[in-house]
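Below is one structure, written out as structure tokens; the observations come after it.
Apart from one protein chain that is not included, each protein chain of the complex appears where it belongs.
We just call them A, B, C and D in the order they show up, numbering each chain from 1.
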Amino acid sequence: MLRIEDLRSGYGRIEALHGITIEVNAGEIVTLVGGNGAGKTTLLKAVSGVQPVSGGRITFEGADITQATPHKRVALGISQSPEGRQIFGPLSVEDNLRLGAYRSSQGSAAVEADLQKIYAMFPILAERRKNPAGGLSGGQQQMLAIGRALMSRPRLLLLDEPSMGLAPILVDQILETIASLRDQGVTVFLVEQNAFAALSIADRGYVIETGEIAKEGTGKDLIADPAVREAYLGV
Amino acid sequence: MAEFLQFAFSGLTVGAVYALVALGFTLIYNASDVVNFAQGEFVMIGGMATVFIAAVGVPLPVAALSAIVVAMIVGLLLHRLAIEPARGADAVTLIIITIGASIFLRSAASFIFDKQFHTLPPFTGDTPILFGGAAILPQSLWVLAGGFVIVILLWAFMSRTILGKAILATAANRLAARLVGINTSYVVGLSFALSAAIGAIAGILVTPITLTRYDVGTLLALKGFAAAMFGGMGSPIGAIVGGLIIGLLEAFGAGYISSEYKDAIAFIVILGVLFFMPTGLFGRKSVERV
Amino acid sequence: MSRLAAHPLFVPLLIAAIVLACGFGLGSNFYLRVATLVWISALAAIGLNLLMGFAGQVSLGHAGFFGIGAYTTAVAPNVLSISPLLALVLGLVLSAAIAFLVGRPILKLKGHYLAVATLGFGILVSMVLTNESGLTGGPDGMTVARPELFGLRIRGVDHWYWISGAVLVLGAWLAGNLVRSPTGRALRALHDSEVAARVVGVDVARYKVVAFVVSAVYTALAGGMLALFNGFITPDVAGFLHSIEFVVMVVLGGLGSIFGSVVGAAILIALPQALSAFQEYEHLALGFVLMAFMIFLRKGIVPSLVALVWRGSK
Amino acid sequence: ADPIKIGSVLAVTGPASFLGDPEEKTLQMYVDQINEAGGVDGRQIELIVYDSGGDPNKARTFATRLIEDDEVSAIIGDSTTGATMAMVPLAQDYEVPMISLAGAVVIIDPVKEYVFKTPHTDRMACEKIFQDMKANGYTKIGMISGTGGFGKSMREQCLDVVGTYDIEVVADETYGPSDADMTPQLTKIKNTDGVQAVINPGFGQGPAIVTRNYRQLGIDVPLYQSHGVASKSFIELAGDAANGVRLPAAALLVADKLPDDDPQKEVVVNYKTTYEEATGEPVSTFGGHAYDALMMLVAAIEKAGSDDPAAIRDALEQTSGFIGTAGEVNMSADDHLGLDVSAFEMLEIQDGDWVIIGEN
Partner (left out) sequence: MSALSVQDIGITFGGVKAVDSVSFSVEDGQIFSIIGPNGAGKTTLFNLISGVYVPMSGRVTLQGQDVTAAAPNRLAARGLSRTFQNLQIFFRMTVAENVMVGRHLKEERGVFPHLFSLPSVIRQNRHSRKEALRLLERIGLADRADDLAANLPYGELKRLEIARALATEPKVLLLDEPAAGCNARETENIEHMIKEIAETGVTVVLVEHDMRLVMRISDRIHVLDYGRTLTEGNAEEVRTNPEVVKAYLGTHGAEEAARAQD
């Protein structure tokens, strides 16, 4: 579904990604693990089109989208819950969610239904629907960012550390949700520091180190890999 | 009493002009965090283009519409050629670009049009309407009504439509806006075009009263900016209220205190209010969690 | 090269070299006069840059301080019968005092609100200067007495060129020192995050006022020098447009770049002179150049060029 | 032979551009004409114009440039009093004659060796108006003046001379340079007891708005404007409200209406047609000020037979019997204007046109 070939990208003179090749198949959960500064966020931003790339190709369902605008990609079904949450602070919680469906071709009835689903998933958001999102607590904002990404009914969901700042009970819930999204046919590309849990639900995984793919394999294989355990799982 | 009313009429008329300029500021600011110092030039273009298009024999309403279109094109060009290429630059950098644009547009207008003052015939005659012993020009009522209609439309647009929300979202967080699929450059471009249209409409409405010339934009921008901030940047209602209050302050200041210091009186009140309400009358306090 | 450029004396010496080169290289008095205006404006721009570029606090009213400096220098000799130079010093003290008084309430405001408040301040000053014509001569301005120093009459461009050049070098040196000091770090810190600065102990309100006062003094000094140099002064120097001009100088040259302020001032003062060859198209060209610079060198001329050179040399 | 260099600093842009713009056009037009006709003493004139935007600081810098760099023999300008005053010390210091096109009396009073001017002074305007008022028996008047340089200066001049006409200013209001509504100030004047006439020193759009507000409020005492509105555009801007307004102005405005035997007739009609044909814009007295300055200067150069600044100055000072758009000019060592109040015509606007109202 998503193919990233020899992707290069950076900030000014500094190259952060030195030729990344990754493939995500339809209906899979693919997890990307790596240390601080490895380039995970950079990669996800490149896939969404908000990070310029200096080399390589990104194809989505066979079409080359390397040069496509971000909104084109959203329209194609790629949506991201970004690092640092990036909510629209002055706007209300509900407006934030509605804007998630900005490119959605579904009718307003479908948007309302989706909204209710998100509220059911995160009841606190329903409670705060009229309040400015900037007043939410860190974890609440994280919920909002995830909810917003889901509102577009993505076919490929990019999640950059979705569990960050969430209470343990919610981390479980998020992971369950991700798994159930896959069952509904959504493809998920997941960056997660909670690597053990993330790899556990993943079909496949990649390990990224200083801008290069160091390993790939099934989720189970990677969990079993001693080097991975040592470096990322802390066991 | 008649005197009081007369001052009030005067204040409302002038205030409505400021308010309309402030509305233009509000819209672009809402989309891009940019304070567009070329906003006054849109007002100038509205008035001047109408005068000059009408001068070649085009009926006035058509001339006015064409002038609005001209202003919108200028707004779009400004965005396309000057704002968009500097995307990602600091807000101050963008503001300086708009200052450059304002100098440029003003100068261009002095060639394309001329350097004289011009006026337009009042829409519905200039027989003053007497009310409680005070006289108000019919054109003032047009300006007030125009301001009222535009603010309602703008408010509805910003708060009731998803496109309006997309404008706010773009200013709040451009990265996130792009991630949810908002074509931010389209949205900002749109805000420039609409803002130019609002400016041009203001120019057309007020020219019969205030007269216009290639360089009237500077001071209108100044007062409009003050009005927008006084009302609370980003709030259409605030822009209108801010503009009207400044107009009233000037009129009452001139009438009851000192005509030499009337601008000072207005600014002293603004400073005083900001001291207690640091985000203006209707500006929302930004909630930024740490 | 970059080590050299980082030396605390690099910028002051560079400016000194330019002042010397222009002083001996520019033949006509007219060019020296333009250069003098550049040095004077640059001093004000450096002051404003301390406030805007480092502390991140916008002021659209700095011409007000320029006006206070200029008019105290012009009025005080008539009213208090003091020498013009003493009057200039009085102007500095007065602006510092005013900046200190208005600074605290005004600097509580943020961003555009601060901009409009400072704008209001500037307008108040220029209104007083325009309306109190008994003292100031009103909108048509007033003449300024020529100063004497040790019995020597300071007048004309040949004196003022060197005085303003020297003051500029000194001003740049002091500003550079300040920026590299704990005060400078505190200012830059509160620019990025006031809360974070506060929790590490920075008294944010105080430092904003410090920056405001220092920049007011720089600007007032520039105003006083202009009054003495020109021998004639009008309230326009305190006007809104002049304030905007300072802001443009700072941003054009580069926020946070002291040398940038000199470049910004040079461009804004000299460009109209250069463009006067275009006659009526002068403003068209000026607006265009301003936009072009900011689009292509968006961090300001000096920082953008430095980045380019730096990149090229790697 | 080398061209003769004449420099000029004018408010071609900016708030006073309605002065500087016609002035600049006039200078260019006539310099071209003179050059085509063979120049002055067989030498071409080289005209160098800088735009001060009305900013005194810029005016000063450009004046230095003209003197130091371009080495001109004489300077025409600036258009406004403030900018002129900023240039005066330079002309004096460097001993280059300059002819100002600005109004205030301070420019030539006290007399400065190298400084001349062509427009009537604000003081003369006041006197002319007060003469008319006195003739009509008005003793209590209201005044509303612009806070711009000219308005402010004329206000002071008027207050200075008003006493000698046994007239009292009972209401004294002002408005800012870009104000859009003067009804509060006019309401105060209206409500002041016994006002028999109102005088409005100022130029630009202000007087037009004052005039309209004046009618809007239904004030029915006569309104006097200054020569600062002496252009057709005032009538256009003020519309019907302009009818009945009185003002002192140069004969140029009523060129067609002058009797054929008027000595100025030929000059003003010529200038008017030339200007209007060349620019397509209606003539104003402001362009006329530049015309007078240029012509006097050319005459002085011819008379001096050299482009030496000092010689030109001396010749200028001896100008006599020169017929310009403003009237007949007779300068002397203690009068660098050379016009008197009689050169002013008292006009009234009737049916959208200027009408001379005779001495009554």
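Here is the rule we go by: contacts are C-beta pairs under 8 Å (C-beta built on N, C-alpha and C of every residue); 3 or more make two chains touch, one makes a residue touch a chain.
Keep in mind it's a predicted model, so treat the numbers as computed, not measured.
Participant: The complex has one chain that is not drawn here; which of the drawn chains does it touch?
Facilitator: In the entire complex, chains touched by the missing one are A, B, C.
Participant: Among the options C:His7, C:Arg146 or C:Arg180, which residue touches the chain absent from this view?
Facilitator: Selected residue, touching the omitted chain: C:Arg180.
Participant: Would you mind spotting which of C:Ala45, C:Val202, C:Leu290 or C:Val306 touches the chain that isn't drawn?
Facilitator: Of these options, the touching residue for the absent chain is C:Val202.
Participant: Determine which one of A:Gln51, A:Ser104, A:Gln140 or A:Thr187 touches the chain that has been left out.
Facilitator: Final answer for the missing-chain contact: A:Gln140.
Participant: Of A:Gly62, A:Gly107, A:Pro168 or A:Pro226, which residue touches the hidden chain?
Facilitator: A:Pro168
Participant: So that we can see where the missing chain sits, which residues of chain A does it touch?
Facilitator: 11, 14, 33, 35-38, 41, 83-84, 124, 131, 135-140, 142-143, 161, 164-173, 193-196, 230-235
Participant: Could I get the residues of chain C that touch the absent chain, sorted low to high?
Facilitator: Against the left-out chain, chain C lists 8, 174, 177-178, 180-186, 188-189, 191-193, 195-204, 210, 214, 256.
Participant: Mind listing the chain B residues that contact the chain we can't see here?
Facilitator: 288-290
Definition applied: only the chains that are shown with their structure count from here on.
Participant: Where each step is a move between two chains that touch, what is the least number of such steps from chain B to chain D?
Facilitator: The distance in steps between these two chains is 1.
Participant: Tally the contacting C-beta pairs at the B-C interface and at the C-D interface, and name the larger one.
Facilitator: B-C
Participant: Of the other chains, whose C-alpha centre is the longest way from the centre of chain D?
Facilitator: Centre of mass proxy via C-alpha means gives A as farthest from chain D.
Participant: Taking each chain's centre as the mean position of its Cα atoms, how many Å separate chain B from chain C?
Facilitator: 31
Participant: Could you grab the centroid distance between chain C and chain D? Build each centroid from C-alpha atoms only and quote it in angstrom.
Facilitator: Here the centre of chain D sits 36 Å away from the centre of chain C.
Participant: Hey, what residues on chain D touch two or more of the other chains?
Facilitator: 13, 147
Participant: Name, in rising order, each residue of chain B that touches chain C in their complex.
Facilitator: 29, 35, 82, 85-86, 88-90, 92-97, 99-108, 110-111, 218, 222, 225-226, 229-230, 233, 260-261, 263-264, 267-268, 270-271, 274-275, 278-280, 283, 290
Participant: Under the touch definition given earlier, write down the residues of chain B that touch chain A in their complex.
Facilitator: So the residues of chain B in touch with chain A come to 162, 165-166, 168-169, 172-173, 175-183, 234, 284, 286-289.
Participant: Where on chain B is chain D touching in the complex?
Facilitator: Per the touch definition, chain B meets chain D at residues 3, 6-7, 9-11, 13-14, 17, 107, 110, 114-119, 126, 128, 135, 137, 206, 209-211, 213, 215-216, 219, 251-252, 254-255, 259-260, 262-263.
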